[in-house]
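The other protein chains are all here in position, but one chain of the complex has been omitted.
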Amino acid sequence: MVRLDYDVVIAGAGAAGLAAGTVCAQAGCSTLIVDREGRTGGILNQCIHNGFGLRYFKEELTGPEFAYRMSEKARHAGAEFALNSAITDIKQLEDGTFDIRVLSGKDGVTHLHARAVMLAMGCRERNRGAIATPGERPAGVFTAGTAQKLLNCEGKLPGKSAVIVGSGDIGLIMARRLRWSGIEVKAVIEIMPHSAGLTRNVVQCLHDFDIPLYLSTSVIRIDGKERVEKVVAAPLNSDRTPDTSRAFEIECDTVLFSVGLIPEMELARKLGVKENPATGGAEVNSAYSTSVPGVFSAGNVLHVHDLVDFVAEEAEYAGKCIVDYLVGAKTGKEFSSAAGKNLKYAIPNRFAAAKATRFLFRPTVVTDRAVLKAMVDGKSVWEKKLAFVRPAEMIIAEVAADTLHGDVTFELEEL
Amino acid sequence: MRELICISCPQGCRLTAEISGDSWLITGNRCPRGEAYAKQELTDPRRVVTAVMPTDDPAHPFIAVRTDAPCPKAMIPGLLNKLYRTVVKTPVKNGDFVIKNIDNSEISVIVTENI
Partner (left out) sequence: MIYDTAIIGSGATGAATAYMLSHYSGKTILLEKAHEVCAGVSKANSGIVHGGFHHPSDSLKTRLELRGNELIDRLQHELHFPYLKCGILVVAYSEPELETLRKLYRQGLDNGVKDMEFCDRKRVFELESKLHESAVGGFFVPNGGTIEPYGYVFSLVECALKNGVSLQCDFEVVSGTFADGVWTLKSADGGEIKARYVVNAAGLFADEVSKALGAEEFKIFPRKGEEYLLDRNSAGRPERVVFPVPVKHSKGVLVIPTAGGTTMIGPTAEAVDDKGDTATTSDNFLKILKLTQNMVNGLTARDLITSFAGLRPVHESEDFYIAKSEKSPNLIQAAGIQSPGLTASPAIGEFITSLLKDAGLELVENPGFDGTLPPRYEARKLDDAKLQEFHDNDPAWTNIICRCEEISEAEIIEAVKRGHTTVDGVKFYTRAGMGRCQGGFCSAKVLNIISRESGIPMEELTKRGGKSRILAGKLGELEVK
C-alpha cells in the first residue's frame, strides 16, 4: 500500500461497500475499500443464480454480474482496494479520526488512518450451534452458504441427499442448486407457519422440483455417528413445542441450515458502537451515522435486506452522508423513531425533522391490507396504506420534510 | 381456471388464468410482465439456467455461467450435464459465449465473470 492516509476506509467490498465507495470516490474523497477475499463483490460471487439488479440496474443479473458492475463503478470512480486483507482492529483516536489495523499476506501488518469509517461487513449465517439443534455431530452438516460456496466456487458436492432446515432465500436457492447438481433434496423444514423466503423462490426452487416444504415443523434430532444418516422432525403444537408423538424421520446424508443471518458486528463492537437488539446491527440516524461520530453503517451489517438492490441503494445514500460529514455538514435537530405494533424494527433510529427521511421497516405479520402509522404523543400524524405485507419483504416509506415533529413510534395496523 | 405465482420479480404476484375464447385471460398481475409470464408458463414453461463450468485455469477452476434467455424446462437437465463436463478455455470476459445456439434452440450460454 502506497498511501496509508484516507478520508474514508470501508470495511467490506460487497454490494454495500462498493456502492458507498463509489459515491465517496466520485465526490473526490480518498477512499479505500478493504476486504478479506481476493476479489470484490463479497457473497454475490457465490450467488451465481439470477434475480439481482431488477431495481438498481433495471435488468435481471446474476450475483457475479451484479458484483462486476458494482466493482467497475467503484474502480472508475477512483476508489482504491486492499484485497486479501483482514481488518483486525479499529480504534478511534483523540482527534476523532481512526486507526485501522490490517493484516495481509502481501504487506504483513499495516495501519491505516482515516477520517471516517464505513462498516459494510455484511452478515454471517446463523448455524446449527447457534440455534442449539440437538443430536449427534456427524460430518455433512453445513450452513446453506457454505454448501453454496463449496458447489459454486470449488465445484464440490456437499452430499448426495439433503434436508434443508429453514426456508430463507438462501435455503430455497440452495434446494434448486442441489437439484441442479444431481443431489436429491428430501425436504425443506420451516419452524414458522410461512416461508421465510420470497414467494418467487418457493415457486421456482421448490414447486418446480416437487420438493416438500414442511411448515410449523422443527428438527428435533440429527442422527449419524460419522456422516449424517437421518433427520428427525416433528410438527409443532399450538404452544410452538414439537409434538414428538407425530415425529417422523427423513434419511439423508446432508443437512443444510438456512436459519437466518447475523450482522458481522465484531469490528463495530471494538469501536463501542451502540447496537440495536432488534436488528443485531448498529443504531443509526437518518445520515446512517452510528453512535460513534465518523462511523457509518449500511447494508446487511446494519439490518438484513431482502434484496441486494436495496443494499446498494441504502449504501449509496450512506456514501453521500459520509461525504457531507467530511465537509462538516450538520444534521440539525433529531428525534427518535421506534418500532411499535406488528413491526420488528424501524430504521433509522434517529432522524432529522427538517429533511425528508426514508424509513425502512420489517413487519412481523402476514396480511394483504394494512396501514402504517407514525404516532407522536399517542396521535397518528402520518399514515400510509400498504398491500401484501410479508415478514420476508421490507416496507419502505418516504416521509416528507417537516412532517414529524417529535419522537415517533411507527405502528402497523392490519385492515 | 389456473392459479400461478409470478416469478418475474421479487413481488411474487398471485395470478389467475382463465380460458377466454382461444386465449388465456390473466388477472392479479401488477405489471405487464406478469401477463407474459403466465401465458408462457401455461404453454411452454421456461427458466433461466445458471451454473458453474470447469475451466482450464487452475487458479480459477470454475466459472459462473448462465443462459442468455429462459430455457425450456425439459432441456435443463441435459444442458446442465453438458455444462459440468465441458471445460471453458480461458481467458474469457463477462458476457462471452461458451456455447452458442444450444440444439438449435437459439439459446446460448454466456460467462458472467472475467477470468
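Note that the chains take the letters A and B in the order they are written out, and that residue 1 is the start of every chain.
What we mean here is this: contacts are C-beta pairs under 8 Å (C-beta built on N, C-alpha and C of every residue); 3 or more make two chains touch, one makes a residue touch a chain.
Because the structure is predicted, anything quoted here is derived from the model rather than measured.
Enquirer: Of the chains that are displayed, which are in contact with the missing one across the whole complex?
Expert: So, taking every chain into account, the missing one touches A, B.
Enquirer: Which of A:D7, A:E80, A:E125 or A:E411 touches the chain that is not shown?
Expert: A:E125
Enquirer: Which listed residue (A:A139, A:A329 or A:A354) would be found touching the missing chain in the intact complex?
Expert: A:A139
Enquirer: Across the whole complex, list the residues on chain A that are touched by the chain not included here.
Expert: Contacting residues on chain A, toward the hidden partner: 36, 84, 86, 88, 101, 103-109, 111, 124-125, 127-130, 132, 134-140, 142-143, 145-146, 149-151, 153-160, 179-183, 221, 225-227, 253-254, 266, 269.
Enquirer: So which bits of chain B touch the chain we can't see?
Expert: Its contact residues with the unshown chain are 52, 54, 62, 76-77, 80-81, 84-85.
Basically, only the chains that are shown with their structure count from here on.
Enquirer: How about chain B: which of its residues touch chain A in the complex?
Expert: Going through chain B, the ones touching chain A are 5-12, 47-52, 54, 61-62, 64, 66, 73, 76, 80, 94, 112-114.
Enquirer: Of all residues in chain A, which touch chain B in the complex?
Expert: 45, 48-51, 54, 60, 62-65, 68, 151-155, 180-181, 198-200, 202-204, 208, 306-307, 388, 393
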